[in-house]
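Of the protein chains in this complex, all but one are displayed in their positions.
Labels for the chains are A and B, by order of writing; each one numbers its residues from 1.
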Amino acid sequence: MVSYTAGVAVDKRPAKAGRFSRLFFAGNGAGYMFLLPWLIGFLGLTLGPALASLYLSFTNYDLLQSPQFVGAANYVHMATADAKFAAAMKVTFIYVILSVPLKLAFALALAMAFNRGIKGLPVYRAIFYLPSLLGGSVAIAVLWRQLFAADGLVNSVLWLFGIDGPSWISNPNYSLYTLVVLSVWQFGSPMIIFLAGLRQIPQDMYEAASMDGASKARQFFRITLPLLTPVIFFNFVIQTIDAFKAFTPSFIISAGTGGPINSTLFYTLYLYQEAFGFFRMGYASALAWVLVLIIAVFTAFSFLSARYWVHYDD
Amino acid sequence: MTDAAHTAAPGDAPERSVLHSILIHATLIGVSFLMLYPLLWMVSGSVRPADDIFGGQTSLIPSQVTLQAYKTGWFGLQVSFGTFFLNSLIISVLATIGNVLAASVTAYAFARLEFFGKNFWFALMLGTLMLPYHVTLIPQYVLFLKMDWVNTWLPLVVPKFFAVDAFFIFLMVQFFRGIPRELDEAAMMDGCSAWRIYWKIILPLSLPVLATAAIFSFIWTWEDFFGPLIYLGDIHTYTVQIGLRSLIDSSGTSDWGALFAMSVLSLIPIFLLFLFFQRLLIEGIATTGMKR
Partner (left out) sequence: MKGYSVSRRALLKAGTGVAAASLLGLKSVSAQEKSIRVFWWGSQERADRTNRAVDAYKKANAGIDAKTEFAGWSDYWPRLATRVAGRNAPDLIQMDYRYMFEYARRGAIVPLDQYLGNALKIEDFGKANLESCSVDGKLFGINLGVNSSCAVYDMSAWEQAGVEPMTFGTNWDEFASKCAAFAKGNKRRRFYATMDASGHEPAFELWLVQNGKVLYTEDGKLGFDEKDAGNWFKYWADLRKAGGCVPADVQALDKSTLDTTMLTLGHAATVFPHSNQFVGLQQLNKAKLDITAFPVTKGGKPGQYLKPSQMWSIASDSKLPEVAAKLANFTVAEPEGTKILGVERGVPASSAVREQLAPDLDDVSKKVVDYIGKLGPYTAKLPPSPPKGAGEVFTVLERVSQEVGFGTSPEEGGKKFVTEAQTILKRG
């Protein structure tokens, strides 16, 4: 841990009001000076392009000819006539609902396993982090087929028990779950964040609990879990947003089709298909804005719910 | 597998019995093996003879070991992978510098300075976390094109110097808030400028979080394929990820052995980075306190 006061004299003189107001006005200028790089980037690279796409969402734009204003037609089509949109929503929600809790549970379990004094721990941790380093590598497509195709490893193992398994990855009943497995497999970042969180829990709390004869399970539910809620909350929000935005797993494994039978059609993959496959930039922009809305609503609810289950110790 | 073998060294934390520690290691090695099977298969695929890779080959042990794929992969495109690695390294380093500098400056403003509209901007900053990049892709492309930046590294590097990645700002704001205010208030009383406080007090105390941001930033830039795909056309400017994708072409024949070999190589730098700096990474996050 870092000691904040190391080498710096701490001044505890009470501040006078007059000085503070002067500092405030001085700070106003300084504040914007420090904010300037971000402000330029935000206005030029994020807000500008985002507003442009908001406008495009009310147009027909095929990339080649200039956009034609069509009012809310894109949004209306989405809500009333687009079966693929509905399929993509369903797939994405199932993916979010399954992958986020599983990934977090897995990450937490391993973080706890790694939070003790075992020799060679850094090596294990690095090994377990490896899958998340694979990111959007094209090799994943082959690796996943190797595991979950008709003659993949999973079925080879099942065959030993006399079970003739389906081709998981290409069967619409199971294919989405292989992507959930992929997401859980890449649990590295939340694990690291959990490890950091576990480290903040004072060891003496466990010692005291042990003295009182509390079982390990009781310690977990009474100490670890409650004290970890801020970290769980952080991971939950970040991972959920990421899961809503997930693109590469399906893009790579289904080769951009979202198949079989739209069973892995992630929302962003559908958006991508509409934009670059069928040249419907306007419609794709509308899809993007609906996604922004969904994520915003979700985030708002998360923060509202936080006050009921997240324990901040101050 | 060899990794696992040498990490299972005898000797352990004193309070545990030998049997207990063997059990723990055995479990960890078992789970590691399961988790790593796909990666091990990739490594084994990289040393197999080309026609040994497909057709339901689930065994990890190659019929014959050859490093041919590393050679054909490295020189598989008209420009060698050495160039791609160098490009990736330069882009990742520059992007990392940009992210760390810009995010820390911005985070300092949000965490420490008072100015009109601060909460408004802060909310907008958090809002950008939610934006899928597809939203801004085309307008951004047109913008960079007008600036004549397409086919250069600028679109991949310059935006980082304008703190476009809100995740890092958020992380640093959390951290800076944890630094006792007394420190900079005292410095202010002594007439220190905001800039000096940032540079002399905040930054030196924030090494863990800066390291965290740097490591994540490096890894994420290294892995990125969509940005380079859209912006880099000249093969001399390709990153490793684009090089990897160019090895595979579905309308022609694909040399999967070469792809696996180069994928293995592309993982090594970030794996080592993680291995050696994970302590800093975890510490950096731990000290942010993860509070609102």
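FYI, contacts are C-beta pairs under 8 Å (C-beta built on N, C-alpha and C of every residue); 3 or more make two chains touch, one makes a residue touch a chain.
Note that the coordinates shown come from a computational prediction; the quantities given were computed from them, not determined experimentally.
Taking every chain of the complex into account, the absent chain touches A, B. Residue B:Leu77 is the one among B:Leu40, B:Leu60 or B:Leu77 that touches the chain missing from this view.
Looking at chain B, the residues touching the absent chain are 51, 54-56, 76-78, 86-87, 90, 137-138, 141-142, 145, 148-154, 229-230, 233-237, 245-254, 256.
Although one chain is not drawn, its touching partners on chain A can still be listed: residues 62-65, 81, 83, 145, 149-151, 166-167, 169-173, 254-257, 259-262, 272, 275-279, 281.
Just so it is clear, only the chains that are shown with their structure count from here on.
Between chain A and chain B the centroid-to-centroid distance comes to 15 Å (mean Cα coordinates, whole Å). Considering their complex, residues 3, 7-9, 11-13, 21, 24-25, 28, 32, 35-39, 41-42, 45, 56, 58, 102, 105-106, 108-110, 113-116, 118, 121, 124-125, 127-132, 134-136, 138-140, 143, 159, 161-164, 167, 169, 178-180, 182-183, 185-190, 193-195, 198, 201, 205, 207-208, 216, 219, 223-226, 241, 244-245, 248, 250, 256, 259-260, 263, 266-267, 270-271, 274-275, 278-279, 281-292 of chain B touch chain A. By the touch criterion stated above, chain A contacts chain B in their complex at residues 1-2, 4-5, 8-13, 15, 19, 23-24, 26-35, 37-42, 44-50, 52-53, 56, 63, 113, 116-120, 122-131, 133-139, 142-144, 146-147, 151-153, 156, 185, 189, 192-193, 195-197, 199-200, 230-231, 234, 238, 241, 245, 247, 255, 268, 271-272, 275, 281, 284-285, 288-289, 291-292, 295-296, 299, 306, 312, 314.
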